[in-house]
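For subunit A:
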Amino acid sequence: MAGVAVSTTINGDAVEYLCQPDETLLEVLRDRLGLTGAKEGCGTGDCGACSVIVDGRLVCSCLVLGAEAEGRKVETIEGMAHGDQLHPLQQKFIEHAALQCGICTPGFLIAAKDLLEKNPSPTEEEIRFGLAGNLCRCTGYDKIVRAVQDAAAVMKGA
Partner candidate 1 sequence: MNFDPRFTGRKFSSVGTRPLRPDGIDKVTGRARYGADFNMAGQLVGRVLRSPHAHAVIKSIDTSKAEKLAGVKAVITAKDLPDLTDGDAAMYDILDNSMARTKALYDGHAVAAVAAIDARIARQALKLIEVDYEVLPHVTDVDEAMNHHAPLINDAIFTEGLEEKPVKASNVTKRTQFGHGDVHKGFAQADFIVERSFKTEQTHQGYIEPHACVASVNPDGTADLWVCTQGHFVYRQHCAQLLGLEASKLRVTSSEIGGGFGGKTHVWAEPVALALSRKAGRPVKLVMTRDEVFRASGPTSATSIDVKIGATKDGTITAAEATLRYSCGPYPGSWAEIGAMTAFACYNLENVKTVGFEVLVNRPKTAAYRAPSAPMAAFAVESAVDELAHELGMNAVDFRIKNAAQEGTRASYGPVYGPIGIGPTLEAVKNHPHMKAPLKANQGRGMACGFWFNFGGQTCVDLNIGMDGSVSLAVGTVDVGGSRASLSLVAAEELGIDYSQLKAIVADTSSLGYNDMTDGSRGTFSSSMATISAARNAIKILRDRAAQMWDIPVDDVVWEKGHAIAKGEKYGNLSALSLKDIAAKSGTTGGPIAGHSELVADGAGVSFATHICDIEVDPETGATRVIRYTVVQDAGKAVHPTYVEGQYQGGAAQGIGWALNEEYIYGKDGRLQNAGFLDYRIPVCSDLPMIDTQILEIPNPNHPYGVRGVGETSIVPPLAAIANAVSNAVGVRMTHIPMSPPRILAALDAEREG
Partner candidate 2 sequence: MVEVTLWGSLSAVAGGKARHDIEAKDIRELFRKLAEQYPGIEPWIDRGIAVAIDGTIYRDTWSKELPPGAEIFLLPRLAGG
């Protein structure tokens, strides 16, 4: 199969790659660009571990084709911190022990960032439904919800 040439922006940087027409954005990120922060937990859009933001929209990168990133802006976990300054959500996830094994953490952080950008003061219920597309098997979600609540409070104060 002939490759598709794609020009896109990833975490603010211009990126060009060739990919197969049936190759997912997740495969491109992980296998072609070395951005392994997005994880494949299912490959069917059920677990959210591969969450990225494309043009301001939260998506499962396993359900997006690499070719579809043409001309768009992609945000991944690798771009969430500014230099050595962690995003408040990243900081609060560590402080609240909102991760155990950590495999779901990049997806949760991306989903939570998207949630707080759209709703800076979510209720507990809004957080729970906002993050319902991301599976975590270790924590029972308790500490994740608390970390997001705390991060929201910090971000509003900032």
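A quick word on the picks: all candidates are chains of the complex that A comes from, given by their letters.
Points worth noting:
Methods note: contacts are C-beta pairs under 8 Å (C-beta built on N, C-alpha and C of every residue); 3 or more make two chains touch, one makes a residue touch a chain; residues count from 1.
Computed from a predicted structure; not experimentally measured.
Here subunit A appears alone, and the candidate among 1 or 2 that touches it in the complex is 1. Subunit A contributes residues 20, 30, 35-44, 46-47, 49, 76-78, 80-81, 86, 90, 93-95, 97, 99-106, 109, 125, 127-129, 131-146 to its touches with candidate 1 in the complex.
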